[in-house]
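Supplied in structure tokens, the structure appears directly below.
Let's turn to chain A:
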Amino acid sequence: MSADPIVNISGLNKWYGEFHVLRDIDIEVNKGERIVICGPSGSGKSTLIRCINALEEFQEGKIVVDGIELGPNLKHVDAVRREVGMVFQSFNLFPHLTVLDNCTLAPIWVRNIPKKDAEETAMKFLERVKIPHQASKFPGQMSGGQQQRVAIARALTMNPKVMLFDEPTSALDPEMVKEVLDTMVDLAKEGMTMLVVTHEMGFAREVANRVVFMDAGQIIEANTPNEFFATPQHARTKLFLSQILR
Partner candidate 1 sequence: ADAQTLKTIKDRGTLSCGVSQGLPGFSSPDDKGNWTGLDVDVCRAIAAAIFNDPTKITFVPTSAKDRFTALQSGQIDVLSRNTTWTISRDTSLGANFTGVTYYDGQGFMVKKSLKVNSALELNSASVCVQTGTTTEQNLADYFKANNMKYEVIAFGTNDETVKAYEAGRCDVFTTDQSGLYSNRLKLANPNDHMVLPEIISKEPLGPMVRHGDDQWFDIVKWTLFAMITAEELGVTSKNVDEKAKMENPELKRVLGTDGNFGEQLGLTKDWVIRIVKAVGNYGEVFDRNVGAGSPLAINRGLNNLWNKGGLQYAPPIR
Partner candidate 2 sequence: MSTEARKPPLQIALKIRRLLGGKAGWNGVAVQFAFAAVLGWIAYEIISNARANLENQHIAAGFGFLANNAGFDVNQTLISYTGSDTFLRVFVVGLLNTLVVSAVGIVFATVIGFIVALCRLSPNWLVSRIGEIYVELIRNQPLLFQILFWYLAVLAALPNPRQSISLLGIAFISNRGLVIPQPIGQAGLEPFLAALAFGVVAALGLRIHARRALFLRGQMIHIWPYVLGLVIGLPLVTMLVFGLPITVQLPQLKGFNFAGGARVIPEFVALALALSTYTAAFIAEIVRAGIQSVHKGQMEAGSSLGLSRGTTLRLIVVPQAMRVIVPPLTNQYLNLTKNSSLAVAIGYPDLVSVWAGTSLSQTGQAIEIITMTMGVYLLISLVTSGVMSVYGWRLNRSLGA
């Protein structure tokens, strides 16, 4: 038990109408930790991730991010979102803005950074994801792998303390998956705190501190990757792994 949890979720319960989608979730994420969340479709992985970023409301429990508690207070919500970056499965780039503008928008309007500085920072991150020369293109003119890397760069420009990834590679061609995973591995190596929903078990093995397995809205099993893959405990986990790893 570390002394420094940056995300702390306790007793989280969420319903969609009458449907109990998250049940008694407790999880702590420490600074620098990298957590991979997996589980069958519909098990509530995305919902959990989205709760951390206040994209979804929840009915019971508590989420504290970097010392700020999420709740109906919009100020807190904004503060949390500023500290948390999110990368979506379907990229959600802004199609009407160039790649550079996509990356400078938030720093300029949220952090009130002068445009020039924002553009410099953005270029730095675009270099980091290896697409600086595409800065003046529109997202529609890029391949999926490139778009996903822009999305990562865009999240990074806000200098977040935590990065959330929601199946960042599942909409990509197999070849592009590699590009994106490479970028994420780099990021992990630099010590970024990350929560990643993914089924890329290679990635989990390589970078995760912990793998969390969810089913039916609850955490079934959590373990270090080595033990998780080698000796899954729960029957449900075993079944799942057998399918995924085929």
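Keep in mind how these were chosen: all candidates are chains of the complex that A comes from, given by their letters.
Throughout what follows, contacts are C-beta pairs under 8 Å (C-beta built on N, C-alpha and C of every residue); 3 or more make two chains touch, one makes a residue touch a chain; residues count from 1.
Given the structure is predicted, the values throughout are model-derived calculations rather than measurements.
Novice: Between 1 or 2, which touches chain A here in the complex?
Specialist: So the candidate in touch with chain A would be 2.
Novice: Once bound in the complex, which stretches of chain A touch candidate 2?
Specialist: Chain A reaches candidate 2 through residues 53-55, 78, 81-82, 84-86, 88, 90, 92-96, 105-106, 109-110, 116, 119, 123, 135-136, 138, 140-141, 154-155, 158.
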